[in-house]
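Every protein chain but one is kept in place in this view of the complex.
Chain nomenclature is as follows: A and B, assigned in order of appearance, with residue numbering initiated at 1 for each chain independently.
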Amino acid sequence: MAERAILEVENLSISLPSGADRPLAVEEISFALARNEILCVVGESGSGKSMCANAIMGLLPRPHVQPVGGTIRFEGEDLLSLPESRLRDLRGSRIGMIFQEPMTALNPLMRIGEQIDEVFDAHGVLSKAERRARVVELLRDVGLPDPEHLGESYPFRLSGGQRQRVMIAMALALEPAILIADEPTTALDVTTQAQILDLIKKLQAEHHMAVMFITHDFGVVAEIADRVAVMQYGKIVEMGPAEQVLNDPQHDYTRRLIAAVPQFEPPERPQIEGPPLLSVKALEKTYVTERGLFTQGRRVPAAQEVSFDIRKGETLGLVGESGSGKSTVGRCIVRLLDTDGGEIRFGEIDLAGLKGKALRPHRRHVQMIFQDPYASLNPRSKVGTIVAEGPIAHGTPRAEALARAHELLHLVGLDPSAAERFPHEFSGGQRQRIGIARALALEPELLVADEPVSALDVSVQAQVLDLLAEIKQRLHLAMLFITHDLRVAAQICDNIAVMKLGRIVEYGPTRRVFDDPQHAYTKALLAAVPGKRWSIPEVALEHARQHARRVAS
Amino acid sequence: MATTTASEKPQRSARAQAFADFCKRFARNKGAVVGLVILLAVVLLALIAPLLYPASPWQMVQRPFLPPMATEGFWFGTDTLGRDIGAGLAYGARISLIVGIVSTVVALTIGVTIGALAGYYGGYLDDALMRFTEFFQTIPNFALAIVLVAIFQPSTTSVIIAIGIVSWPPVARLVRGEFLSLRSREFVQASIVLGQSNGHIITRQILPNTLSPVIVMASLMIAQAILLESSLSFLGLGDPNTMSWGYMIGAARTVIRQAWWMSFFPGVAILLTVLALNLVGEGLNDALNPRLARKGR
Partner (left out) sequence: MQKLIYIAKRLVKAVFVLLAIVVLNFFLIRAAPGDPAQVMAGEAGAADEIFIAQLREEFGLDEPLHVQLWIYVSDIVTLDMGYSYRQDEPVAKLVFERLPATLLLTGTAFVLSILLGVLLGALAAARVGKWTDSLITVVALVFYATPLFWIALMAILLFSVKLGWLPGFGMFSVGADYTGFAAVLDVLQHLILPAATLGLFFMAIYARLTRASMLEVMDMDFVKTARAKGVAPARITRIHVLRNAILPVITLAGIQAGQLVGGAVLTETVFAWPGIGRLMFDALLQRDYNLLLGVFFVSSAMVILFNLVTDVVYTLVDPRIELK
């Protein structure tokens, strides 16, 4: 990067409120951002990467969190010592920012056009007519449909991806020198994510902007970064050209993080033989919304003619984007939802045909692992009770169930003393282990795992996936693994079913589906996986193996 | 502590720790502490009323229209019939607190039941119960209370029931909202998948998690119930055998030009009690919902 740096952060420290897990959110970090480059700041949650971006924008939630040292030099000024009014001049005109949640980042009561226009208004540029033309131009530049009229719409009419495009249009309205993007694609589906990443790359090149791109996802880094800074506990532990950090990481933490990223390449797996344990035939589920006295409800088909089998010892991956119906299918199988047609045959019984009291005794055979470790455990119950609840409901004496809970906690890698504590005393990964123990307590034959690792940091994600694989092996379980993440699916699933708009569009062995996708949607999905051309370097994998050996011994 | 076994100990101390945190957060709200002190004083006054004023508050004890501070022992003056206002204040505290608390219990019972059933089962039951609730919320509640007490004859019981009947809709809506959101929370879904019965899930899994907002609301409801009770007895719809603050103001209304104190002191008593309960409610909110309370400052 021959370009001169336009933003220089030096020895920046940011304080956290008292009572936080550490005194400083960001500790003495320094980096520079040059014109015409994309710098990715990577780190796990709590690493301080977002704080850093907000400090540049002057958007820290003061006085709880504020910069306590260092400088941020931008175009000859120190942003930290500027008065608020001058910062306001810079925000939106010289530095633009986009955020993680496009669904909430726009004012719901204001038309799209007005919200973009507000940027010009705030900085007092252009005449009324010029602004109107510019708004249309911007909407066209970010690839939104019908730019002439879209400005008249309210945000609720737009999808998440479209809203993020509006955010980008707003951030770039005055052609800023720097764009700060704080996890801008995290809340989006993978195909939308690919489009937004392309858009950012394209606009960056056209305007020769500097982009500071914050992410937790190394796939995204591989896709977009010119340079990378890796953050851990508020410090930059490694920084360098993308090529070098991705393929030859130096710092232990970087190596560990990279090794935890699931390989995109699915391994060769033996074909699983045997009679199906679970056989889903022509499953139908339709949601009816806003049914009223006078209105016909809108019907949304969430599952149509869904059929698949799962054998003992098999993991079937159900993949798709949000709204594809994959979670609906999972919830029908554990009978959290009633079905509208079809069979869910488990051995001799059709689970779809049972209800209420008749269903209850059969529930033990199929158990579920949930997505959100913070919502899936009752905050007012002790861990031991949570794990023992299932057997107690099925008639096991309380003392016996509690004793068994201790064994299960040990099985999932927790100290049995955890039984006496409450969920809030555990980390996300630990809670997910408790959830697994709870599901196992009923000795099920089939586990339905609904996005069990998508709320976890990548390093924790790898551990939980390993645990699931190990338990499946040991107890010879069948598993339905629901995920949006194709990398995870590649690593854990024997077979894979791709869902789109309530239908399975492709179904087969994972390796076959990845190597030779038949359906256009599967191809698009695979093409959109960020960083698919990048393979995890051997140096990181070797580091991880050593680490595992050290832990084992 | 010395008798507890080793396995119980961490749990006991966790509970104690939680309670200590609760007290600390409550005490951080200065207004709430003031409110608690006032409230305790009112409770004490209600408890020791017969000791302070052994004679009935209905009894004539001095000459009528005695202004406050004029005679030793009659600091609040006397009313049109020579009854001691101080005695009225003390005995009035009893009926205010009793009506406030019991009618709130009535309202909570109705509201929690309806809200829990609507929120948990959803669908047509929810529609029906919520229409019912909205209906009760639309009716001007004070007017309904008047009609109920008038038709069923004024008595402490009819006042309590009337206030309970007009006060439950907000509870039902709150509890329904909590149930709706908790119902879709994964820990409740997990309970269903585990095969627990609906009754167990409603009472053991969800209800305990709705307690905090319900407790906060209850303290505010007691305050509103006291206001309602005083309004009813102001209109002459109180129990004719019980001295209450509202009745005292109602009876003194026509002589306000000559004797301001007769209506002033009971009003201040109501104001302080209600204010204290509201303050305590806010303190409870801070202490029970620390995440939300932070925004307040």
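Quick note on the criterion: a contact is a pair of C-beta atoms (placed from the backbone, for glycine too) under 8 Å apart; a residue touches a chain by one contact, two chains touch by 3 or more.
Note that the structure is predicted; figures quoted are calculated from it, not measured.
Visitor: Can you say which of B:Phe22, B:Tyr121 or B:Phe264 touches the chain missing from this structure?
Guide: Considering all chains, including the one not shown, the answer is B:Phe264.
Visitor: With the missing chain put back, one of A:Pro108, A:Pro145 or A:Gly395 would touch it. Which one?
Guide: If we include the chain that is not displayed, A:Pro108 is the one touching it.
Visitor: Using the definition of touch stated at the top, determine which of B:Ile101, B:Leu144, B:Leu180 or B:Ile215 touches the missing chain.
Guide: B:Leu144
Visitor: Spell out the interface residues on chain B facing the chain that's missing from view.
Guide: 31, 134-135, 137-148, 150-153, 223, 227, 230-231, 234-237, 246, 249-250, 253, 256-257, 260, 263-264, 266-267, 270-271, 274-275, 278-279, 295-297
Visitor: Name, in rising order, the residues on chain A that touch the hidden chain in the full complex.
Guide: Residues touching the hidden chain, for chain A, are 57, 59, 88-93, 96-97, 99, 101, 104-110, 118-119, 121-123, 154, 156, 167, 170-171, 292, 294.
Everything below uses one rule, namely that only the chains that are shown with their structure count from here on.
Visitor: Which whole number of Å gives the spacing of the CA centres of chain A and chain B?
Guide: About 46 Å, centre to centre.
Visitor: Note which residues of chain B are touching chain A in the complex, please.
Guide: Listed in rising order, the residues are 7, 10-11, 14, 185-187, 189-197, 200, 205, 208-209.
Visitor: Can you tell me which positions in chain A touch chain B when the two form their complex?
Guide: Touching chain B from chain A are residues 334-336, 360-361, 363-364, 366-368, 370-372, 375-382, 389-390, 393-394, 420-422, 435, 438, 442.
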